[in-house]
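The complex is shown incomplete by one protein chain, all other protein chains being positioned as in the whole.
Chain lettering (A and B) follows the sequence in which the chains are written, and residue indices restart at 1 in each chain.
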Amino acid sequence: MRNFTWGQAQTVMDAAAAASVTVADAMLSPPNTNGQAGASIVKAGGIDLLDLLKEKLLTADRITSLKELPGLDVITRTEDGGLRIGAAVTLANLARSPLVLRHYPALANATAHAASPQIRNVATLGGNLLQRPRCWYFRAAEYRCLRKGGGHCFAIHGENQYHAIFDNQLCAIVHPSTAATVLVALGAIVECADAMGAARRVRLEDFLVPPDEDVHRENSLRAQEILTAIELPALNPGTRMVHLKQGETDSFDWPLADVAIVFDLDAERRCKRAAVILGAAAPVPHRAKAAEAILLGRIIDEEAAKDAAHAALADATPLHKNGYKLPLFETLIRRAILRAAADLHA
Amino acid sequence: MAESEASRTATFAVGLASTGLDEVERQIPRDEPPPLPPNAELAVIGKSVPRQDAFAKVTGAALFTVDINLPGMLHGRILRSPLPHARLRALDLAAAARHPGVRAVLPVAQPGDSLRYFGVPVAGVAAVSAQAAEEALALIHAGFEALPFVVDLDKAREPDAPPVHDSTSAPPGNSSGFPAPAGLPLNGNVRGPALMQRGDVARGFAEAEVIVEGAYSTKVQTHCCLEPHAIVADWREDGLTVFMSTQFTAGVRHELAEAFGLPLARVRVIAGAIGGGFGSKSSLGNYGRIAVGLSRAAKAPVRIVLERQEEQMDAGNRPATWQSLRLGARKDGTLSAISLLSYGTAGVTLGAGVGGIAAALYTCPNFESAQYDVFINAAPGCAMRGPGNTPGAFGLEQAIDELAGRLALDPLALRDRIDPSPVRREERRIGAARIGWQRRHAPGAESGPVKRGLGVAQSLWPANVQTTAACEVRIMRNGSVEVLSSVQDIGTGTGTVMAQTVAEVLGLRAQDITVRIGDTDFPPGPPSYGSRATASITPPARVAAWRVLQTLFQEAAPFLGVAPEALIAHGGRILVANNPGRFMLFGDATARLHTGKISAAATRSDDYGGFRRRMPDAALALQDLGGVQFAAVAVDTETGIIRVERVVAVQDCGRPLNPKQIESQVHGGVLMGLSYALFEERLLDQHTGRMVNPDLEQYKLARPREVPDIEVVVLEEYRGQSATDAYGIAEPANIATAPAIANAVYNAIGVRLCALPMTPAAVLAALGKIPRRGELP
C-alpha cells in the first residue's frame, strides 16, 4: 500500500471537498507507483477502502476521515414518521437500534448477520452501500476487467457461481450490499451533500447504477459529494416485511441469494402493495416486477407465493455455473412471501 | 521367545480395555523399562492434563516464527510468475537493487527457464522494511513469454493437451507414500500407472453375484494454516540459524545442509510455536531457500512470511482426484473382487493417488489398482491430513454403502462381514448406539422439503514410526527435569504428552517437566506428519526417563539403605517399593547427586514384536490405526443446503495419553473433513490459470456455525508394541468424515453425490432441479 496523507473533516462541506474523485473513477486509471498525483478520497469505516488499497486496486494521495463529522452517526425519527439513518451509523448500531428493530425488522435482520461482529463494529451503512463488488476478477489486480476500465468481463465465461443471473450480459457482478436489498424494498431515499453545501435526495433504487447505464460504477455518487444519510419512508400500519438470505455457510459468508419482501395487505389478506427485491442476483438489487404484479390484488396464500416466485425467475439468464440460483431464489421468494403473510396474521 | 543378553521376556496386557484385556509375552530390550500398565493404574498418563504451552498461547506470549524479530532483520518478498505457463525471457534486478531500502536481490529463475504455474517464484528481494520490499518488487523488470497451458485434470489427459513437463523436467518420483514410484512411464501429461495386484480379479468378478461400479471425484483443498509459512534465516560466517514454522526441524536441517553445502553441525533449525501445518510445512520449501539465499547475500537475517494470497496459491494443497471403483460380491456380502482406477493431479508434481485404503480396509482375495498422476499447470500439491486415503475413502466407503444397498444389507452388517478388524467392529457397535442407528430409514424415505439421513464410513491409516526419533531427559541437582528433542509441536500437544510420559516415570506431575523441543541442537526428533510424532517420540521419552531414573536410584539407594532395584518413584518421592514408609522427596534425592545434572538419551527402538515394513528412517507398525464415524444430516431439497447435525467419531490410537487433547484433535479432523465434504475448492480460472479464491473469504470453509454436535469416543487399545504403546490420531480422525456425510446425504435424499464439494449447486443438480439452458420457465 502506498503511503498517503491523512486528514479529518470537521464539516460536511469540507468532507465533500476532500473527495476529489469517486473511488470508482479513481480505480479506472491503473494504479501508479511513480509519484503521479493520486486521488483524494474520504473514508468512514473504511473496511472496503482498506481492502482496495491493500490489493493495489486503488491508490490514494490523501484520505480524509468522516468520523469526526457531527450528526452522521445517529438514527432519528423523521417528521412524517419515517427514519433517518446517518451514513456513518455502524452496522452493529443499526442492527441493535430499537427504532430499527421495532419498525424495520427486516433491515435489522439484514445487517445483524453481515460479515462478523468485528466488521460490523466498524463498517458503516454508507460504506456498506458504496462498497465495490466482491467479484473475484474485479478484486484481483491481475484482471483489468470491464468494470475497471478494461475490455471485457472475465466472469461471464469464467468462474461465475456467485455471479448475476439477471442483467449479466455486460458485467456479471452482483451488488454486494445485503442491506441494499431491504432498503430498496422499503423505498429508501439516499441523501448526498456536495462541497457547496447542497443536498441531493434520490431514491436508492435510482441511485444505484446498472451496467448498461454505466459499467464503471455501481451508484451515481459524484466527485466532491458524500453520502450523508439514508431515509426510510413511514410505513402504513400493518405493513409487513421479511428478509431471507442463504449463504453457502451461515458464518461469515456472502449470500448466494437474498430476498426482501414488503407487503401491505387489506383486511381480506389481499395484497395492496408489494415489493419483491432480490439480492445477489444482479449488478443492482433486482426488483422482481413480474412477481410483484402477480401478488398485487391477490390473496396471499401458498399458490400466490408459488406463482410469484416462479414468475420472478422467468427472465433470468443464468451463466454456466450459477443455474442453481434459480431454484434457490424460487424457494427463498416463496418462503419469504409466506413468512411475511404468516407474520401478518401471527 | 528366547531371551538373550540384549533382551528379556515381558508380559503385556493387550486388547481393548472396554471389552477385557488379554496377555501376550514379548521380548523387550534389557535397557528398556518394563511394560507400562494400563491407564487405570497410572497417575499422569491417560489424564487430561493441560497443555504445557497453554498459558503462553492464551496470553499471547507464545512466540511463533512470524513474531521473531532479530536485530538488523530484513524483510523478504518474492516476485512470482503472473502466468500459468511461461518462459522467462528477461530478468533485470538492477533497479530493485538500487532502491535505498533494499539490501539484497536474488534471481530464482534464469532467462530461458520454464515457469510452470501461476505464482512460481521468479526472484526475491530483502529490504529494511516490508514496504520497501514491496516497492522493490515493483521495480523488478521481468519479461515473460506466454506458453500454452492446461489447468484442468480432464483436458490435461487429452493427447493434444499442452505438455506441462518434458522428460527432463518431470519429477522422478514421490516416495511420500502415495503411489508415485520412480520409473513409471510418462505419456503426455499422464504418468503411470502405479499398479497393485493380488489374486485373480477377473475370476473374482466372474464369481461375483453382485457388481457395483461408481466414479468419484474430489477437488483441491488448501491447508489454510492460520500461521502462514514463515522463516527467519540468519546466515553467518560460522553457520546458519533458521527459525521456521515447520513440521520437521530435523528434516529441514538436512535439506539446508545439502542445499547450501554446509556441514550439518553448522545448521540449526528452531521452531517455536507453530501455527498449524496439516502436511504443508514438511520441508524447506521454495520460500525457505529464497530466505536463506537472501540472508547469505545480505549478510543479515531475513524474514519471509507468506501473504495469505501466496499461502493459498503456493504453499501446498491436497491434490484433486478422480477414481472409478468396481466391487464384486457374493449375496452374503463377501467381497470377491475390487478394481480401482484413478487419475489425480498434484499440479506440476506427483503424489495425487487415492492411497491404499481400497486394498487394505476389507477382506478381498482379488484386488487390482492402477493409479495415474496427471500434470497440470498448477502449484504443487503435497501431503495433507491423511493424504491418499482421504480421497480414497470418499470413493471406497460410498461404494461399500452402495453395495450394502444393492444387497439389501445394513451397511454395518455388511462391514461386520467383510471387515477383519475386531477394533472397528467394536467401534461400529459403540457408534451405532450413540448415533441412534436403529432409527435410520430407507434412502429418501422422509417427506417434506428437509430430509434427514444417517451415514457411516470407516477410516484406515498406517501406524507410522520414525525409527530415528531420539530424546534426552535431564535431571538437575535442584530437582528440575528437562526433556529435550528436536521434535516440534504443531498444535497437537506433542510437548504435553512427552511431559506426561516423563512425569509418569519419575513420579512427578506433568507441569514439573520442562519441555524443550523444536530445536535441532537437541537430539533429532521425528517429523510431525503421518500421525507419527506420538508413536515415535513418547517411547524414547519413557526409555530415557527410565534410564536416568536408574542413575538417580543408584545415587539415592545408599541413603535409604537398600539396593537401587528396591526403589520406585511415585508421588514426588523416591521410595522403597516394599516399604513405602521409607522414602526421600524427589528433590532431596536429586540434591544428593554428585554432579550438577544427570542425563540419559534414547532412540526409538523397534516395535516389540517387530514391524510390518521398514523404510529409510521409518517403519510401519503391525496394525493400522482407524476409526468409524457416523453422520446425521439434514438436506433442504429446495435450497440444496446440507446441514451436518451430529457426528459420532469412534477412534483408536493405541494407548490414549491425553483424552482432552485427543478429543480436540478429533474435533479438528471431523471439521476439516466436514469442510472438505461441503465447501472447500481451490478454483482455478480456466482461461488464465490463476486461483480466483486465494483468500479466507471466497475460499469457503466450515466455521463456528457449521459445527455439528460432535461426540468423540476413543478406545483404549493396548498392543504391547512399544514403551508407551501410543499412536497418533490426526489423520485417522479426518479420513472417514466426508464419506460418512456423503452416505448420510444419500440416505436423506436417495441420490448419491459422487463429487466434492457437496455444494447447494451440486445437491440441486443431483435432484434435477436446475433447469438446463433453453428450458427456462
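Some points to look at:
By our rule, a contact is a pair of C-beta atoms (placed from the backbone, for glycine too) under 8 Å apart; a residue touches a chain by one contact, two chains touch by 3 or more.
Criterion: contacts and distances are computed from a predicted model.
Per UniProt, the protein behind the absent chain is "(2Fe-2S)-binding protein"; the candidates were "(2Fe-2S)-binding protein", "Na(+)/H(+) antiporter subunit C", "Putative tricarboxylic transport membrane protein" or "FAD-dependent oxidoreductase".
In the complete complex, the hidden chain is touched by one of A:T11, A:T76 or A:N121, namely A:N121. Taking the complete complex into account, B:R308 is the one of B:R203, B:R308 or B:R429 that touches the chain left out. Of the options A:V12, A:I41 or A:I63, the residue whose C-beta touches the omitted chain is A:I63.
Although one chain is hidden here, its contacts on chain A can still be listed: residues 1-6, 46-47, 50-51, 53-54, 63, 65, 67, 92, 115-119, 121-122, 250-252. Taking the whole complex into account, chain B touches the unshown chain at residues 48, 50-51, 53-64, 66-67, 69, 131, 223-228, 273-276, 278, 307-308, 490-493, 660-661, 663-665, 667-672, 695-697, 701, 703-705, 707, 710.
Simple rule for what comes next: only the chains that are shown with their structure count from here on.
Spacing of chain A relative to chain B, judged by their CA centroids, is 43 angstrom.
Contact residues of chain A toward chain B in the complex are 1, 3, 33, 134, 136-137, 140, 142-143, 154, 157-159, 161-162, 246, 248-253, 256, 310, 313-314, 316, 318, 321-324, 326-328, 331-332. In the complex of the two chains, the chain B residues touching chain A come out as 82, 131, 135, 138, 638-641, 679, 683, 685-688, 690, 692-693, 697-698, 700-706, 759-761, 764-765, 769-773, 776-777.
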